[in-house]
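In what follows, a single structure is set out as structure tokens and then discussed.
One protein chain is absent from this view; the other protein chains keep their places.
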Amino acid sequence: MTLILAALVVWAIGWGLNIWISHQKPGRWQSIVSAIIFGITLVIMWELIVRGSGISPVILPPPSMIINAFATSTDILAADFIQTFMKGVLTGYAMGCAAAFLTALAIDRSDFLKRGLLPIGNFVAALPIIGMAPILVMWFGFDWHSKAAVVVIMIFFPILINTVQGLDAADKMQKDLMRTYAASYWQSLFKLRLPAAAPFIFNGLKIASTLALIGAIVAEFFGSPIVGMGFRISTGAGRLELDLVWAEIVVAAVAGSAFYGIVALIERKATFWHPSQRK
Amino acid sequence: MDDIVIKAENLCLTFETNDGPVHALKDVDLTIDKGEFVSFIGPSGCGKTTFLRVLADLETPTGGTVCVNGMTPREARRKRAYGFVFQAAGLYPWRTISGNIKLPLEIMGIPRAEQKQLVEEVLDLVHLSGFENKFPWQLSGGMQQRASIARALAFHADILLMDEPFGALDEIVRDHLNEQLLELWAKTNKTIGFVTHSIPEAVYLSTKIVVMSPRPGRVTEVIESTLPKERPLDIRESPEFLDLAHRVREGLRAGHEDDA
Amino acid sequence: MNIVKTGLLSGALALGGFAAHAADDVTLQLKWVTQAQFAGYYVALENGYYDDEGLNVEIKAGGPDVAPSQVIAGGGADVVVDWMPSALSAREKGLALVNIAQPFKSSGMMLTCRRDAGIETTADFAGETLGVWFYGNEFPFLSWMAHLGLSTDGGDDGVTVLKQGFNVDPILQGQAACVSTMTYNEYWQIIDAGLTPEELIVFKYQDQGVATLEDGLYVLEENLSDPEFVDRMTRFVRASMAGWKWAEENPDAAAAIVIEYDETGAQTIEHQTRMMGEIAKLTAGSNGTLDEADYQRTVDSLLAGGDDPVITAAPEGAFTHIITDAALN
Partner (left out) sequence: MDVSQLLFGVIVSTVLLISSLIIAAFAVLWLSGTGYLGVKVLAAAVLGVLIFSGVNAFLVKSWTWWKESKIRPLPDKKLFSFVAILYVVTVIFALWYAFAIVLNKNWAYDKATRGGYELSFSELVADTWSQKKPRLPTPDQVAGEIWKSTGTAAAKKWERTEGDPFLERISEVLGDKRNLIRHAWLTLSATMLGFVFGTGLGILLAVGIVHNRAMDNSVMPWVITSQTIPILALAPMIIVVLNAVGLSGLIPKAVISAYLSFFPVVVGMVKGLRSPDSMQLDQMRTWFASKAQIFWKLRLPASVPYLFTSLKIGVAASLVGAIVGELTISQDGGLGARMLQGNYYGATLIIWAALIVAAALAAVLVSSVGLAERVTKKRMGFVQ
């Protein structure tokens, strides 16, 4: 009981601190510090509530156990990370992006294809593609190839649609200007339309970056070698190694956030001129 | 004197920016009497809009005092002492014209029946009767701006503050609206503060023209108009008008010279 | 509409039933989806054996991501069906599960291999890829491999382990030389897919001397100090075993009952009837009482796990005869 009260006190302190911070002079540090305080508050409350209410660690382990598992099984976590992220996700991401981008360029050249493929692409993008995971595991085998395949089909349509939309983003006046210069298709593509499309393309890439890791992990639930983040998560729960499972979830969350962050960072550098990137 | 509606003394406003302080207003003294039509004119950055915003309590001055109807701007705002017309019509696309005009009335908690009557009244005033149920985008730009003036008038504030309300409109529509604004002013006898960067517009409309200059924003000259209250459009070709316009231009130039 | 109506009806019935008999609630968590593997419990429910004992039993089907031990730890069930290796492993992790009855005498687990992959004996496993289930089912396999002295990290002198999905695709498509199967289930999927028994070679864990005890009933140790709970479990086990014995004798009818309870509607009567026939062979040797020799063999097999044994020390108090003694004698 006292532990739960302590949790409430921690919450009050953390929140009070954040309110105080929000009244300070605004700056970049503010949101970062606030977010960290909020996260730490949650973690401490988790620890206190789990211990205070006697929740069994095989249901929800306290953070201290997770940190401990993290520290003692770095080799396992690293092997899983390489298998799932480096092999499955990155390969699939690269292939999916390239395929979607090239398809978008092909479609862009013809009004006919655009009219035919875009409605279908929009439709497919809304489908629960994750249901294809068991089928792709069946087709491409148990190793990372099938995970990469799942990643490819999951990210293909979001990127395709965004890129095609982006290629239409240059306004009419700018296109007319290119016409007055008698620019060729490729010149106008590289000098005008691709830069104008960049914000859209990056939007697609960002969506894809979160989808990719989830897709790969889900695919591992349907069959995998005995290494990988999805493998560890699904089998760990069965062995009641919940601390390891949560450590793996933390790795997934950090990797996913970092992946997203890197794409966002590249976007900021590449499309600094876009209104959304300006302060 | 009871007739003083707006009084500013030693008004200063400084914005802190990364490149150092910017003096938007410095030592501005100004008195506006009831029923006056005052134009503020000057190059961009001279503080004319800022001054209007201070009156409306949208900016807080860093020095000096300002009174609106004998109250602080904040109290005046709370008492809804003025209507404010922005540069763009700013009508809500999801409300009809009458819905847009009702908006401030709803916010002020005026009873429904009265709202309806007020809306009819002001729509008539700006010659928009019959357009109650149209959406803003179904109206021309000039009509939208008239609707936004109607919205500012709807709650019978004594003061009307207008920040370049016709700046985005073409010359012909503008002339027309100017004429109607004068007519409205004559009918309602409101005190009007009007920001513009057009010399003919300022001269044509005002009883008093406040010429301002930038860096720091200050009043360089206050010109009392000698034009009669009744002003047909062709008054703009009269020698009196041209003389006033010349004085305003000179005033602006003077302000510019000591800047350089 | 219909669902709402049925829900209300059954809710009213449950309430009414509770009021009339003041029946004791028991929640049973199964290890896997609704199928003939659990026929005894469904038969006891359908034929009213539980009602006769004054019990109001709710059977929760499991699935690939449901660990019965986790469910019981979370208070989601009073008693669970689990395999002994995973129960003992949970016990060592601090979740004190106790076996109260053992309806399955023999193990139905086996490794099924294609002859054309060049496998005739266990000695041929080295260098091959083998499909294994996880989620608690990998323990018997790991201890068998340790027994054979094969590492499971891949390489030429060890075996490459594949986390098998829930079907037999790897062997059909040649991705693995052998896959894990149950005598009553997956083996027949291979046969149904078109491979003949002659083309296959099976290694039963039972024959290899590494059999571990499968479907048993487990409860939390702390509950056993409560006489009321013990009484409730005694009645539950008695009724369940009656269900099992009826199912053994009436396999066709038992399979039909199972089909009725399958919420997903994916089971076929042909498959379930055949499964019931195979299940009957596994339950035949047991009246519900745990055979201590079987228990000892399971423990030994799990302890002999080489470098990374499933359990590190012989467990204490992992089973009890109190309930079966009271229920069956």
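Chains here go by letter, A, B and C, matching the order in which they are written, and residues are numbered from 1 within each.
Methods note: contacts are C-beta pairs under 8 Å (C-beta built on N, C-alpha and C of every residue); 3 or more make two chains touch, one makes a residue touch a chain.
Keep in mind that this is a model prediction, so the values were computed, not measured.
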Considering the complete complex, which visible chains touch the unshown chain? A, B, C
Residue among A:Phe112, A:Trp186 or A:Phe272 touching the omitted chain: A:Phe112
Out of A:Ala104, A:Ala237 or A:Val263, only one touches the absent chain, namely A:Ala237
Touching the absent chain when the full complex is considered, from B:Ala56, B:Leu169 or B:Leu252: B:Ala56
Considering the whole complex, which of B:Thr96, B:Gln115 or B:Asn178 touches the chain not shown? B:Thr96
Which residue numbers on subunit C touch the omitted chain? 1-3, 5-6, 33-34, 60-67, 70-71, 74-76, 165-169, 172-173, 189, 193-194, 196, 199, 262-266, 271
Name, in rising order, the residues on subunit B that touch the hidden chain in the full complex. 53, 56-58, 77-78, 80, 82-84, 86-88, 90, 92-96, 103-104, 106-108, 135-137
Interface residues of subunit A (partner: the chain not displayed): 15, 18-19, 21-23, 30-31, 33-35, 37-39, 42, 59-60, 103, 106, 110, 112-117, 119-120, 123, 126-128, 130-132, 134-135, 138-140, 145, 149, 210, 213-214, 217-218, 221-222, 229-230, 233-234, 237, 242, 245, 248-249, 252-253, 255-257, 259-260
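As a convention for this text, only the chains that are shown with their structure count from here on.
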In graph terms, with chains as vertices and touches as edges, which category applies: line, ring, star, complete, or other? other
Where the centre means the average of the CA atoms, what chain is farthest from subunit B? C
Which integer distance in Å separates the CA centroid of subunit B from that of subunit C? 83
Cα-centroid distance, subunit A relative to subunit B, in whole angstrom: 51
Subunit C partner, complex, touching residues on subunit A are 56-59, 134, 137-138, 141-142, 220-226, 231, 234-235, 237-241
Under the stated contact criterion, what part of subunit C meets subunit A in this complex? 64-65, 67, 69-70, 73-74, 86, 89-90, 93-95, 134-138, 152, 160-165, 169-170, 173, 175
